[in-house]
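Notes to accompany the following structure.
One chain of protein is taken out of this complex; the other chains stay put.
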Amino acid sequence: MNVNEITIGIVGSGGDGSITCGELLTKAAARVGLYALLLKSFGPQIRGGESSVRLRISTHPISYQGDRLDALVVFSWNEYLKFQDVLALKTGALVIHDETAEPDYSEKAPLDPSMEARYIHVPFRELAEQSAGDKLAKNMVMLGMISRMLNLPLDDLEKIIYAKFSKKGDEVAQANHKATEAGAEYAAKLNISSEVPTLDWSPRPAKMVISGNDAAACGALTAGCRFFAGYPITPSTEVMEWLMKELPKVGGKVVQTEDEISAMNMVIGAGYAGDMAMTATSGPGLSLKQEAIGLAGMAEVPCVILDVQRCGPSTGVPTKSEQSDLMAAIYGTHGDGVKVVLAPNSVPDCFHVIRKAFEIAEAYQLPVLVLSDQFIGHRSETIDPFDPNLPPVPHRTLAENGQLENFKRYSLENPNGVSPAVTLSTQGGEHLVSGIEHDETGRPVSSYSIHEEMNRKRHTKMYEAMMQFGRVHEFGADDAEIGLIGWGSSLGVLEEAVERCNKLGFKAAGLVPEMIHPLPAEAVQSFIDGKQHVLVVELSYQAQFFRYLKSMLNHTDRMTSYARSGAKTLTAEEIVHAIQQRQETVLA
Amino acid sequence: MNVNEITIGIVGSGGDGSITCGELLTKAAARVGLYALLLKSFGPQIRGGESSVRLRISTHPISYQGDRLDALVVFSWNEYLKFQDVLALKTGALVIHDETAEPDYSEKAPLDPSMEARYIHVPFRELAEQSAGDKLAKNMVMLGMISRMLNLPLDDLEKIIYAKFSKKGDEVAQANHKATEAGAEYAAKLNISSEVPTLDWSPRPAKMVISGNDAAACGALTAGCRFFAGYPITPSTEVMEWLMKELPKVGGKVVQTEDEISAMNMVIGAGYAGDMAMTATSGPGLSLKQEAIGLAGMAEVPCVILDVQRCGPSTGVPTKSEQSDLMAAIYGTHGDGVKVVLAPNSVPDCFHVIRKAFEIAEAYQLPVLVLSDQFIGHRSETIDPFDPNLPPVPHRTLAENGQLENFKRYSLENPNGVSPAVTLSTQGGEHLVSGIEHDETGRPVSSYSIHEEMNRKRHTKMYEAMMQFGRVHEFGADDAEIGLIGWGSSLGVLEEAVERCNKLGFKAAGLVPEMIHPLPAEAVQSFIDGKQHVLVVELSYQAQFFRYLKSMLNHTDRMTSYARSGAKTLTAEEIVHAIQQRQETVLA
Amino acid sequence: MTMVTAATQPLRPEFVPASFKSELKPIWCKGCGNYAVLTPIHKALAEVGVPPHEVAVISGIGCSSRIPGYCATYGFNSIHGRALPIATGVKLAKPHMTVIAAGGDGDGLSIGGGHFPHAGRRNVDITYIMMDNEIYGLTKGQASPSTPVGDLTKTTPYGSMDRPLDAASLALAYNVSFVARCFVGEGAHLVQTITEAIRHPGFAFVHILSPCPTFRGVDEFKEIRQHIEFLPDDYKTDERNAAFTAASRTDGKISLGVFFREERATLVENADILSEKAKAKGKNTIQEIFSQFMP
Partner (left out) sequence: MTMVTAATQPLRPEFVPASFKSELKPIWCKGCGNYAVLTPIHKALAEVGVPPHEVAVISGIGCSSRIPGYCATYGFNSIHGRALPIATGVKLAKPHMTVIAAGGDGDGLSIGGGHFPHAGRRNVDITYIMMDNEIYGLTKGQASPSTPVGDLTKTTPYGSMDRPLDAASLALAYNVSFVARCFVGEGAHLVQTITEAIRHPGFAFVHILSPCPTFRGVDEFKEIRQHIEFLPDDYKTDERNAAFTAASRTDGKISLGVFFREERATLVENADILSEKAKAKGKNTIQEIFSQFMP
């Protein structure tokens, strides 16, 4: 049977090479223009230890990881048990496992017999030993087998293998390639295609393989970001690591700071001086940056803060995704803070949303917080290559010469709240900036009327930024009765859920705002106003997004919440199930 | 004319002694059992500089500062201009001013003639020179005059003056007392009582004179708090200063830390070990503490955080009040944080609410954040003395011997989420605590199902705390059509506004929740459900409280918001005005 | 109440190193220096002879900060950089307990670097063990404040450029009352030093060179071995300035040993003095304390 997409899982312990295999498959798919989405999971160890990948490959664009697996490769059932949550199988799925390692696997397999899994025992080690002379090459054997299932050309695979292993010498590369061939042959002999659906595709231009974190870093680079300061924290560190390597090439400055507080303040210093500046962090770092984020809003310094969310509260589960930094992002700093919050919804969207973040920061002279998460930050996707010729985003409006006399840095003249700025070392633009409430010239004041006026100015900017840049993604049936609202990385699963609903006969549509704060309330309001029932889906035990929507909209009694903790990705299955349940209640 | 309350303002520059005069008047009122409420305002200087007081004295309990002044004492019109906002006059108010300083005051007076102020020129300096031999004693002359207006007995005044000045020697005290007598005599001669309403009262038991910050500190002391760590910040510093002086007397430990982060973590250390522990701060400090507050929730460490709010964002206006830390208090830490938020509504309530905070913290093993503000933190009130014999609040439930075997610090057994704790150095109670997600024994985990269960456990505790301790204050007409909701320090002004509404023929009632988070939603819901229109009043430009209520209630379309920046106290006048406007719209 | 004194015999000989070992299996990499810190801590605790329930081990976040989980004592694996304030709170609440703060170079010199001077000047009587591997291990290999100039790490792809900080020198500038440096390759010295540190009345800092083979290479251990040098036998531990010189050598050698020790009032003692002073003013009942608000 030919299909146009397939979802595979691979799980093993330390030396099994599941991750490498997943990465190489993704690259191979990219070379022939296939879409792929790769999720990796690790155990608690720093290095080594169990790991798994989940790979969905498709002929059409995807931003959802798929519900259940079509096929699973298991090197160790013990390890599989640790990843069951994220590697659930379809009924009748193909299970390929290592014969030599655990001979009685089919009995040992902890799968419910009702799943009707079809088991194939493959002597991975043996094949590896024979072909590559090293049984550690067993993941390459597997790579070959899977490539065969996916119809991926072996010569593309060869190139990728050489690129990967050539550092270790041609011999190593060759051995690995041999193992791949052996795997492909074995698969051909098994006639796997008769057992499982085979991917049917025709070649298209090659794609990029990139993670959300790298995409965000690329976005910053092209937007014109020339200053980055950060402190390592999982799952955001790659953004910093990439920029440390690349920004200096275009003359940008990078600093690994002593902590997140320093990073945020350094970014404020650079932003104040005139640079487009950015920092990246995750929950605990966001909490530490809160005071300085308030300063950026008060001093009207453009800057971008990327938060790649993980499970909270506190240290939580650092390697797993959640959407529970929402309220902290919107309201975390004390006082009536000023900022814009955006959320990317996929790997390529990280690129575009970071660019937009810089655009808004510069246009409205305020901090823009981008809420990504581990789910998109760490997953790899094959995507259409970014345009390297995108222009940098426009720099903030600068005061003209005439405005420099008695320069009013916080002039109230412009009804949209934006006051022309100067970059530091402009002659005649000398002025005082402060986190203390100030008048138009920047001097400290404590009068109510100025405080009120300045609050209005700052919040007007936010509102205007929303009017100009606020955007929501809508999808699904035009005459939908059921609405699904989610945010950020849930877009993919919501699209899938909406599609399935419509297939099931529920007329459904979905909405995912790109700008979270200020909320483009009119668009969201008109979306819910037209529906019988709206389900708000999120990975936050507290249902932060649901609460936030209620706080910003009217007639929200038709909204209900589907919210749970993170540490496990959302599936279309559970969402559709939730809708079915709600519909029964609503219609009953 | 005899009245049962009177509101007076005094304004002067550095050496004028307005503050001292206000404080002594308050004490005199307290001695005879009168109720008094004293607000002080200062200019930006550290020491010296302009200052003003606003004093309301009454025969009945008050928690509102009064709208407009019955009488104003001005030493300098220049300085008055800086405090106009907070010292507005009633039509026909009495204005007493210093003859020698500014002879043409009645012309110079920047008051609108339509106010019909009645001016009295008093040769303060001269009287002071004559009576005390020192023209700096002019504030004592004024003290005498005002005491006369208020019918305060001179011998009580004498005792207070001696208590205040005896450190400087009997002579100084005597001179000051003489000046007071001279002022009183002068007032008698002027026959002021015919010009202004005179306070009519009969003596009652003496009261305490105390500020909200001191009251909070007293509350902590009696609750059983034996550990305090903090970092100075306006307007909370007095809490720390008082506890540094008093806690050691009862064996408590106090540390001025290097920053707020350290303070919060030290409190966690002490709380974890078994002490009742507390810190106090204001907005910027709250932001810095956010990460550690999340840890306290995750590790289930009882502790109390007092935030005395000031105007934000960022440094804002440190000496002025606002209610804009609300959302940061509720949601400021990243992840689905765990805490209870309470708000005291008056000076004596600071005492009671801090006690309750410790009670909840211990009962549910979580951080309790108390949101006071500069308005109640810094104002002085005469109040009924606290009961010094109140028992300490009950200590957290400890594991019994049987539970110590294979001790499960985070046992899921109890349906209310509370697991028996141990205090450190209990034999057999050794266990691991962490900010990382953990299982019942405290060991790190990353599984979804445990994360979900533990989130549920932690949030169940919050909910149960609300069910047990959640309380709202309600007041006004039973059959009210109009509802007024506010929070924290707005209780007094709302009570006054409700009363006036009812006099004006709008049937009104008010509600102020003591527990803000989790919101006692049922009580608030039933309050709004019964009303035609509900106005939510607050000092936050963003209307944080209004948004929060919307997010937690249903059928909220009847709620509208009256929200503005702080730096100026709310008046009943503006609230009643807002209601009148809304009613016109609603009824139109 | 078990007081830790300057004794040289175990107070409670019934406790052996295994008494302090928890059931949790460390998930450190093979060859990680931290294994060679964990056992010495257990040994030192047995040597001092305190019961496990009278010990609290407090850490921040990092590979090294996992150590509380591996001790059968009270343990708190807190948040990054905050071991010292938390340990201070514990010590003040339970003055008779033996409190150990532990963590990495990033935890203590970078994000937590602001707390170190103040723990020192307060002379809080805890033992602070810093496992310095010159790298961020847990987050997989970024530069730390002690990474040598020129080294390649994930955040210094072109070589580290900032002058590294020496933890022991800082401790000396901070008036820390016991300052020592050890190397995981010198186990006996490590046990002895940690034992002395625990016995020291006041803040005791033990700087431990504890290599990370995973992110600094497997040769690091041998490298360090070549540069270490014990302080001479006639070294005097009572001169802070000389100690500073010994700790911050510029000849490529790394001194090991106790650089400095001084007995002075500890935070707990000071807290008691404070209480006495406060009580000496009289008016110590709550009733009396409240009377200050009566006009």
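Of note:
By letter and in written order, the chains are A, B and C; residue numbering begins at 1 in each of them.
In the analysis below, a residue touches a chain if its C-beta (ideal position, glycine included) is under 8 Å from a C-beta of that chain, and two chains touch if they have at least 3 such contacts.
Bear in mind the structure is a predicted one, so any value in this text is a computation, not a measurement.
Across the entire complex, contacts from the unshown chain go to A, B, C. Of the listed positions A:A88, A:L136, A:A206 or A:V472, the one in contact with the omitted chain in the full complex is A:A206. Annotation: of C:S22, C:S59, C:T153 or C:S169, C:S169 touches the absent chain (contact as defined above).
Considering A:I436, A:V493, A:L511 or A:L553, the position touching the chain not shown turns out to be A:I436 (whole complex). Looking at A:A173, A:A229, A:V418 or A:I579, the residue that reaches the missing chain in the full complex is A:A229.
Remark: the omitted chain is touched by one listed residue; of A:R68, A:H121, A:K253 or A:R500 this is A:K253. Mapped onto chain C, contacts with the missing chain fall at residues 109-115, 117-118, 120-123, 145, 157-159, 161-166, 169-170, 172-175, 240-241, 244-245, 248, 264-265, 270, 273-274, 277-278. Considering the complete assembly, chain B touches the hidden chain via residues 44-49, 231-234, 237, 240-241, 244-245, 248, 256, 258-260, 284, 314-315. Chain A residues in contact with the hidden partner, per the touch definition given at the top, are 26-28, 30-31, 160, 163, 206-210, 214, 218, 221-222, 226-227, 229, 245-246, 248-251, 253-255, 257-259, 261-275, 277, 291-292, 295, 299, 385-386, 388-389, 423-436, 443-444.
Here is the rule we go by: only the chains that are shown with their structure count from here on.
The most distant chain from chain C, with centres taken as the mean of CA atoms, is B. A straight line joining the Cα centres of chain A and chain C is 39 Å long. With each centre defined as the average position of its C-alpha atoms, the distance from chain A to chain B rounds to 44 Å. Under the contact definition stated at the top, the residues of chain A that touch 2 or more other chains are 44, 284, 314-315. Shared interface positions of chain C, defined as residues touching 2 or more other chains, are 61, 79.
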